[in-house]
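Complex shown without one protein chain; remaining protein chains in place.
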Amino acid sequence: MFQKILIANRGEIALRIERACRELGIATVAVYSDADRAALHVLEADEAFRLGPAPAAESYLRGDLILDIARQTGAQAIHPGYGFLSENAGFAEACEKAGIKFIGPTSQAMRILGSKTSARQAADRAAMPRTPGSTRGLESIEEAYAVAEEIRYPVMLKAAAGGGGKGMRAVMRKEDLKGAFESAQSEAERAFGSSEVYLEKLIEQPRHIEIQLLADEHGNCVYLGERECSVQRRHQKVIEEAPSAVVGPALRQRMGEAAVRLAQAAGYTNAGTVEFLLDSEQNFYFLEVNTRLQVEHPVTELVTGLDLVHLQLHIAAGEPLPFTQQEVQLRGHAIECRVYAEDPDNGFFPSPGRITRLLQPGGPGIREDSGIYEGWVVPMDYDPMLSKLIAYAPTRELAIARLLRAIDEYVVGGIRTNLGLFRRILNDAGFRNAEIDTGYLDRLLSQATAAEEGNSEDVAALAAAIFGHHRATPTLAPIQPPESGWKHIARREGLRG
Amino acid sequence: MFQKILIANRGEIALRIERACRELGIATVAVYSDADRAALHVLEADEAFRLGPAPAAESYLRGDLILDIARQTGAQAIHPGYGFLSENAGFAEACEKAGIKFIGPTSQAMRILGSKTSARQAADRAAMPRTPGSTRGLESIEEAYAVAEEIRYPVMLKAAAGGGGKGMRAVMRKEDLKGAFESAQSEAERAFGSSEVYLEKLIEQPRHIEIQLLADEHGNCVYLGERECSVQRRHQKVIEEAPSAVVGPALRQRMGEAAVRLAQAAGYTNAGTVEFLLDSEQNFYFLEVNTRLQVEHPVTELVTGLDLVHLQLHIAAGEPLPFTQQEVQLRGHAIECRVYAEDPDNGFFPSPGRITRLLQPGGPGIREDSGIYEGWVVPMDYDPMLSKLIAYAPTRELAIARLLRAIDEYVVGGIRTNLGLFRRILNDAGFRNAEIDTGYLDRLLSQATAAEEGNSEDVAALAAAIFGHHRATPTLAPIQPPESGWKHIARREGLRG
Amino acid sequence: MKLQLEMAGGLRTIELERGEDPHQYRATVDGLEVAVEAHLLRPGVLSLIIDNRAYRAVLEDHAEEPTVHLGGQRHTYRIADPRSLKGRRAHAQGSDGPRPIKASMPGRVVRVLAQRGDTVEANQGVVVIEAMKMQNELKSPKAGVVAEVRVVAGGTVAAGDVLAVVE
Partner (left out) sequence: MKLQLEMAGGLRTIELERGEDPHQYRATVDGLEVAVEAHLLRPGVLSLIIDNRAYRAVLEDHAEEPTVHLGGQRHTYRIADPRSLKGRRAHAQGSDGPRPIKASMPGRVVRVLAQRGDTVEANQGVVVIEAMKMQNELKSPKAGVVAEVRVVAGGTVAAGDVLAVVE
């Protein structure tokens, strides 16, 4: 096993990897931008190195600097987390050349599966069902018309290098194809530096189901069940759960085995996820591969009892998988909410700023993976995710109840969060009946919210008055600072800071 | 299911039960003594009633008051937690007569299994192995001599109503029996109001293994595996784990089935625990029954994936167990530390007082069941347990590593705790090899502690100086209180508090 | 102590008098009497008991929008000084006169869509701010003429900063 690794990330995922390393006796090197000097991932690391100014391009995306720090500190491996450099094949290759282990697949496997078009070709080689459509970038609008004609409208235009909904367009009619093609190309060019787009059949009201894979460097590959991530807003996952309410053992096995075939055909190693769309007739279609650890990995950890980051580290150190497919036990149900600094009542505007008050939930079955604390200033420079709140319980119904209980305990003050949105979703009959697809949340948000019961405003007004009373006339004994002579010494030294 | 229940307890267990109730949609009534008005179990309840002054006899043991409050609030059931009234058959009977469900066994079953001598008779009827010795209270020293002669020294004297090591004496030789008999009787009389003591064979270097049971009111009873609680100080459990490193499937089944037989013979219902001693030849001996939820129930919850408090509530509401013995799945390993306000470096003196600083651990696999917060004054009137820190991981080795990681994250300031003791135990080769028995911790404590690496004192000194510097010359912008006119209004109103 | 709070449900008048026990208050809410027992557990966290009902109230320190979190709901309020209340309300509701466009969050100015002297419609975008990888268009509160633009593309703004003024 490694003695020391560098963690090329920030926020909750950097802290989560540090915890795994501490448990395995591995020293950690953190990196940080100027916006993150006071972040928890710096506090909890063994070593910490400044990368540069706040913008990611000048800090967390500086692979060259990160490799230099790894060399300088003697770190034997780099964990990229998710986002930033995690799916950058060039960086993975630079690590390989520098003799520093990139904790993820090889750059070669990443190249095969990282591009959506190339991954679709690999899917065909692995005899895996995929959406009808092209497996190469479209070279002209004429080709686009031809493919669309063949697979029939409605169709989806997608960026080959895409992610997060960028460069993606649903096209319902031939008349709209040309405009969508051009705008998707230019958006893809801006977002990913590649204008390659392709066409696929639009699956109507699909569920998003994905398979978690682990592959060691000795040819063993297992699937750890599925996650359902159908609750999305603008193609971004909002709630994830495991297992899916509509995936039974037979379908799970078919999807799992298809995902394993694809991974093995591409020489894939370490943790990865194969994403599928599932239609209302339980047909599944290959969507894409995420060649890294995912945000939503904790729901799989809770239902399998495994620690995916531990396993990533063991695999990267060259060890064989410590269990077989038959030994994977799924038990219970887990649901994750992505808690964001954003204001659902105001167009989901981001809400960076200082967290002036923080009460975090806990107790049975609740896991919170977060990188925040009371007093922390959430920077405006990065993704607005504050934490991941995850509930585990024997059944889906109880996991929902538990998550709602934890949300009631959770208070974030000073900035806005989407906690109220989760309360709404988790209480919605459609969600509770698992009647969800990737359009579910947009439909819910288009409905008017029910008026909340308002009789608590009297009590809130009283509380506000009493808070004010305490502030105006503090009478509770505050915690006494140690009478340790500081003021005296400071005065004597004429200290002014 | 109940609409509302009363929770006749305090601290972490009251909060844990409140969380379960909230998850099941049950309203909660909390009770509190004057020492606990600012406790979390009051904060998180739906209703809260004062019982009386701090001493337990004037508050948490006032069954009469508690029943009155239950009647007044319309609470349909009372959850007694552990300790206090939880094993008081008279209180259980008073609840039955008042038509308020006591969440636990019937008073009759509690009477059969609550007394150690009566439970030993029940064990004989259930053909369960027990330690050799008497099954009734000793009537005279002559009877004591006769029994000891028959079962051979060394022997144990135990109080029939006992618990927590009170009224318990190990006797190695005949010469010591008379003095031990008399002092055990008088200690039992003082502690439990009953001087009944009995004799049993002393098992040398036993392990403490206990079986968790759940029995519904329709004749179904299951065992949920075992817990090992061999790490004890003065007969008080300090660390508990599940499963035991020395219990295999066959032994688990034999012990589990014996425990179920005993419970069914006594007409036992709801959650309960059958405690055994296990000798080095894997012989097990019935010890006693705890007719309530136990402190250490979370380790069983983590390895079974179940919620025992949920199940207690369902059973008390008359529902059948929702699973069979065959459906119970054990997976992974869980270890719990009982974090106490006491000073291991100073004879384990209790350390009540204000918690001036609190950093709580979290992240994957860590559960903390606690009832404390920064600023809380730990009262001197009750048990010194602050919280239970529990780690779950795929293996025992990883659970230990995870617990150590969490202990490193955990900071309690202002009072002393036994966190350092857990660090020592969890790093001890004997514990790591699971070479533990009920004498293990006393042996460990009799050894000198290894000198700790001291090179961090330089950094601590620097930190102390910088803390002082901040205090003397605060330069960081504090969080701004709202400029809401409070001071202005307070002045205008001539408010003086 | 007597004070008025502007809340979502309207104006609330609270009178508060502390009892002999410093945790006991006699209070009236809009004239209705209640006995309140209140313990401040730590800064910003109150444990209230009113008629044996228990509440957790958490104060969100926020200069612009002090807010009490209670039972999963956010209650934003404003202390109304009786002497200045009428004036403030009238001011806030008027649509005449210059109206500022304020940044609702800190961020970077990506684009300025209208220049000084431009005529804008109500809800027409004037400035685009980027924060946390998202772009947000800040709109004119009224139809009128842009009297002032205080930011340039590439600059940084804090929450509450006035970006432009529309007359």
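By written order: A, B and C. Residues from 1 in each chain.
Quick note on the criterion: contacts are C-beta pairs under 8 Å (C-beta built on N, C-alpha and C of every residue); 3 or more make two chains touch, one makes a residue touch a chain.
Bear in mind that the values here come from a model prediction, so they are computed numbers and not experimental data.
Contacts of the undisplayed chain with the visible chains, over the whole complex, involve A, B. Touch with the chain that is not drawn comes from one residue among B:S33, B:S59, B:S351 or B:S370, which is B:S351. Between the chain not shown and the residues B:A127, B:M172, B:A245 or B:V411, the one that touches is B:V411. Those residues of chain B that touch the chain absent from the view are 341-342, 346-353, 356-357, 359, 380-384, 407-408, 411, 413-414, 420, 423, 452, 454, 456-470, 472, 475-476.
Looking at chain A, the residues touching the absent chain are 30, 37-38, 42-49, 73, 373-376, 479-486, 488-490, 493, 495, 497.
In this text, only the chains that are shown with their structure count from here on.
Averaged C-alpha coordinates put the centre of chain A at 32 Å from the centre of chain C. Taking the mean of the C-alpha atoms as each chain's centre, chain B and chain C sit 47 Å apart. Contact of a single residue of chain A with at least two other chains is seen at positions 356, 408, 414, 468-469, 472, 475. Touching of two or more other chains is recorded for residues 1, 3, 18, 22, 45, 61-62, 66, 79 of chain C.
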